[in-house]
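Mind having a look at this structure? Questions to follow.
Only a single protein chain was left out; the remaining protein chains are all shown in position.
Let's turn to chain A:
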Amino acid sequence: MTVDSADSTAAAQEAQPPRKRAAAKKSAKKSTGTTAAKGRPELVQLMTPEGKRVKNAAYDKYVTDITDDALRDLYRDMVMARRFDAEAVTLQRQGELGLWPSLLGQEAAQVGSGRATREDDYVFPTYREHGVAWCRGVDPTKLLGMFRGVNNGGWDPNSNNFQLYTIVIGSQALHATGYAMGVAKDGADSAVVAYFGDGASSQGDVAEAFTFSAVYNAPVVFFCQNNQWAISEPTEKQTRVPLYQRAQGYGFPGVRVDGNDVLAVLAVTRWALERARNGEGPTLVEAFTYRMGAHTTSDDPTKYRADEERASWEAKDPILRLRTYLEAQTDTDEGFFAELDAEAEALGKRVRDAVRAMPDPDHMAIFENVYADGHALVDEERAQFAAYQASFAEEGA
């Protein structure tokens, strides 16, 4: 049993029956007083990099329903997310996309947390959450429009409770908090997840989100993927304490989970979501992981980081880890992996075809949806623009 705050909170929670939100509101003050780990940061892990299952008294109970079949589903999600991502990188290299932020290495953090959410939960992503989008049922081809440059978003956030990607760092942590405040006001037991990176944790918006969520006991889970880098800056350039420990200063628990261990991420996120649903307020989950590729396709990591570092993290590859487990500890046969490979290839092809078939937007789209109620100036400029465009057609005729 670890000594960090999350464990003690989880243990404390175990002793009590889940509370109704109204009841919890009264006791909010009490429930948020937690202590952070002293000394070495603990890392919640349920499966070692060698694919060995390890016991964890606090978190095992959150994954008792995860059968071998369910593990295979998680494996599938990670393989599909990686395949999708690889296709997008290739499409960028071929000039079909302007830019792509790869999730390579972060599949477990995204799939573990994404699969922990319920349909009525709401997710506020940054710009790299392709694996979470997958888990939320967002058609992956929809994610590509903004990177191809045909739109600035590209999906209806309400159809899968998956908000649009947010490029301005950390902004969405506040939106998630506000949304969660609304959920609590409505008396609903949905939860909200805000994704952001270790770099984003330095933004004022994230600090303010922590403050608001704690003060209003908002049912929000802050899911920080610490992939060790913010473009060229290592985490040490953002913080001098382990990130998960920040939560303590705001009055809610923080926990660091092995972000390359999909089972541990699932368990920890489920625990945090349960706290939110039970009216116990926000939680900070720091998924300790690694960005194996470049920051985006525009970035050149050889300028700032050593090859050996990546190599050491490759040994902790989240997909490899689960595969080793499945092969050694379950009756998963070769057929499963072969079928999955074929399925992943089919996804790659579907994505490739969809991107190539994606039409450029109509010129008039510039003026679409600027206002919900319309605006005279936009109408005037739209008309001028249309007339100007038409003058070329006439010339051409």
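Assume a contact is a pair of C-beta atoms (placed from the backbone, for glycine too) under 8 Å apart; a residue touches a chain by one contact, two chains touch by 3 or more; residues count from 1.
Note that in this section contacts and distances are computed from a predicted model.
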{"item": "Name of the absent chain as recorded in UniProt (options \"Iron-sulfur cluster-binding domain-containing protein\", \"Cytochrome P450\", \"Alpha-ketoacid dehydrogenase subunit beta\" or \"Protein meaA\")", "value": "\"Alpha-ketoacid dehydrogenase subunit beta\""}
{"item": "Touch criterion as defined above, residue of A:56, A:172, A:203 or A:289 at the omitted chain", "value": "A:203"}
{"item": "Options A:342, A:366 or A:390, residue touching the unrepresented chain", "value": "A:366"}
{"item": "Contact with the hidden chain (one of A:70, A:86, A:99 or A:292)", "value": "A:99"}
{"item": "In chain A, positions touching the absent partner", "value": "98-99, 145-152, 167-169, 199-200, 202-205, 230-233, 237-238, 298-300, 303-304, 360-361, 363, 365-367, 370, 375, 377-378, 381, 385, 388"}
